[in-house]
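Below is one structure; the comments refer to it alone.
Only one protein chain is missing; all other protein chains are in place.
Order of writing sets the chain letters: A and B. Residues in each chain are counted from 1.
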Amino acid sequence: MIMSRRAALLGAAAISLCKPAMAQDASWPSQPQHVFVGFPAGSSPDLLARIVTEPLADKLGQPIVIENKPGAGGVIGVQQMLNAKDQQNTFATTINGPLTTAPRLTPNLGYDVAKDIAPVALLATSPLVLVVAADFPADDLAGFIKAAGKEPDALAYGSVGKGSGAHLTAELFSDRAGVEMLHIPFTSYAEVTTAIIGNEIDCGFMAPSAAMQYVQAGKLKILGITSEKPFAKAPGVPVMAGQAGLPDDFRAELWNAFIAPAATDPAVIKTLNTDINAILADDAVQKRMLDMGWQAAGGSPEDLQKRIAQDTKVWGAVLDRINAKQ
Amino acid sequence: MKRDIPDLAGGVILAGIGLFVSLYAVDHYEIGSLRRMGPGFFPAVLGGVLACLGVVIALPALVRQGPAIRIAWKECLAVLGAILVFAAGLDRLGLALVTLISVLIASVAAPDRRIGWRIVLALTVTALSVAVFSFGLKMTVPLWPGR
Partner (left out) sequence: MSGWDGFLHGLSVATQPGVLIYCAFGVVLGTFVGVLPGIGAMATISLLLPITYYLSPEAALVMLAGVYYGSQYGGAVASILLRLPGTPQSAVTTLDGYPLAQQGRAGVALFTSMISSFSGSMIGIFVLIVLSGALARAAIAFGAAEYAAMMILGLVAASTVGAKDPAKSLAMVVLGLILGCVGTDVNSGVQRFTFGQTELMDGINLVALAMGLFGVAEVIANIHAAERTGVPPRVALRELLPSRAELRRIPFPALRGASLGSFFGALPGTGSTISSFLAYAAERRISRHPDRFGKGAIEGVAGPEAANNAAAISAFVPTLALGIPGDPIMALMLGALVIHGVQPGPLMLEARPDMFWGLIASFGIGNLLLLILNLPLIGIWVSMLRIPFRWLYPAILIFVCLGVYSVRGSSFDMFAVALIGLVGYALSLARFNPALLLLGFVLGPLIETNLRRALLIARGDPMVFLQRPLAAAFMIAAAGLIVMSLVQVIRRRMRA
């Protein structure tokens, strides 16, 4: 934030020198860059954005101003990026929701993911863990599915709202495991955790970092993780895919990506992608992300494009299932 | 003819709002049942209650002398105008200019009509808001026109 004042002054100076409609050329970046984040300062997506943009600003030789525009599950951040007058020096980092499920869940979204957004790079992913209270009768996934399968709605699970990662993952799990669970929406993981510990509800999917300390304190236990490989932040937790009758390709991950408006010069996207991949390969950056429960990712813009398309399809099918139930 | 105009108007407007909310909720959202309430349940019930309260407020006001009220039209327009201009201009004009303009608009309502006083006031408030928000609290907001 120290940067912001300097950035504002530099921005003023830069703008008075250049024409606003300046064509992109080798001189990019010639002015401060703006990165919109659809979550408040201090939140996990915000911290992740700062971990990446700090070294990125050094590489670009221009300050980067983080603009927190929280609201509507991150959608407002993306909208604000697209509404900015200067579409060459404005970017955003976002979680998966605004790019995959928002078109289904948010009326008047105001943007078309395929047409308006240019993917830059996948920044990080986070698996989810299935959490139950420490005194839950079953100790493994098979026992859990058996308990859930006794009758429809035998178990109740908490999520952080309709269409949230926790909700969709639980529904994907129910579908693949052939059970029906009762959905109880909350507004934060903290509330879900309290309700599980207080035996108000039975289970929930959440980020490992949100659950681990309660596991150590003996209040919660984890029955499985939704990633393809075991996760360093959840040691000893078995991968769910292929277990207890779940298919081998069972996977559910939250992710965070760096995106640009579609009007951005392809050369700029290439530069950014190269720089971001170099940053993500750094051990110190990977460790900072891991401490927050994120696994550093990376890859080409096309990889991100594929990920968006794939998740839109998977979660779209889950949403169909949810809507059909109502 | 005795009338309590503020209560009468207030009651009628509230009843109208209540009715609108209730009908809109019934029309657009699922009501559900008492056991499993839908998203429309609360607004529909609350809207109904507000409509009734509005009537209860308005009826006795028909036959009662109310206090005289004076609507401060000029003050209202100046204050709201200043806020609207500030809201619309902050991103485009930057903090310094938009504060200057908004304060000048707001000062229209002030009893002191000297133009010199207004300019001093606008410059003072601008300096204050730039100092507190841009330099002191380092708020992410453009200071000058641009972006």
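As a convention for this text, a contact is a pair of C-beta atoms (placed from the backbone, for glycine too) under 8 Å apart; a residue touches a chain by one contact, two chains touch by 3 or more.
Note that this is a predicted model, so its numbers are computed, not measured.
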Remark   = Among the displayed chains, the hidden one touches A, B
Query = Which one, A:30, A:43 or A:286, makes contact with the chain that was left out?
reply = A:43
Inquiry  = So one chain is hidden, and I want to know which residue out of B:9, B:97 or B:119 touches that hidden chain in the complete assembly.
reply    = B:9
Query = For chain A, which residues touch the unseen chain?
reply = 1-2, 40-44, 47, 50, 67-73, 75-76, 79, 105-110, 153, 156, 161-163, 182, 184-188, 190-191, 193-195, 197-198, 200-201, 213-214, 216-217, 219, 291-292
Ask   = Which positions on chain B touch the chain that was left off?
value = 6-7, 9-10, 14, 17-18, 21, 24-25, 29-30, 34-39, 42-43, 46-47, 49-50, 53-54, 56-57, 67, 69, 71-72, 75-76, 79-80, 82-84, 86-88, 90-91, 99, 102-103, 106-107, 109-112, 121-122, 124-125, 128-129, 132-133, 137-141
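Note that only the chains that are shown with their structure count from here on.
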Ask   = How many angstrom lie between the CA centroids of chain A and chain B, rounded to a whole number?
value = 36
Query = Can you name the residues of chain A that touch chain B in the complex?
reply = 1-2, 4-5, 8-9, 11-12, 15-16, 34, 65-68, 84-86
Remark   = Given the complex, residues on chain B that touch chain A span 94, 134-135, 138-147
